[in-house]
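Heads up, one of the protein chains got dropped from this complex, but the rest are sitting where they should.
Then we have chain A:
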Amino acid sequence: MNLLGFLTRRGSAPVARERLQILLAHERAAFGRSDLVTVLRKEILAVIAKHMAIDGEKVKVTMDRGGDVSTLEIDIELPTTPATPALATA
C-alpha cells in the first residue's frame, strides 16, 4: 500500500455506521408498515387493473432510501395490444 493510500484509509466501519443510520431512520418512521412496498404494489396494481388488463408479474415497485430524499420507482410493462378496460365495458 502506498503512503497516500495508507493516510486516506478509513476502513469499512464508517460506511456501515452511515448505512445503518439512514436505514434505521426510515424503518423507525415506517414502524408497523415494514410491508409498505408490498402494500403499494398491490394497491397500484388494483387501480391500473380497473382500466386495462396487465400482467401482475410485470409490475416492479422499488424503493431507494437516501439520506435526504427517497425515491419510489414504479415500472409497469403495458401489453402491446391494449386489452378492453374492465370498467369501460361495465
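To be clear about the criterion, a residue touches a chain if its C-beta (ideal position, glycine included) is under 8 Å from a C-beta of that chain, and two chains touch if they have at least 3 such contacts; residues count from 1.
Operating definition for what follows: contacts and distances are computed from a predicted model.
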item	value
"Septum site-determining protein MinD", "ABC-2 family transporter protein", "Ribose transport system permease protein" or "Xanthine dehydrogenase family protein subunit M" - which is the UniProt name of the missing chain	"Septum site-determining protein MinD"
Residues of chain A (touch criterion as defined above) contacting the omitted chain	9-14, 16-17, 19-21, 23-24, 27-28, 31
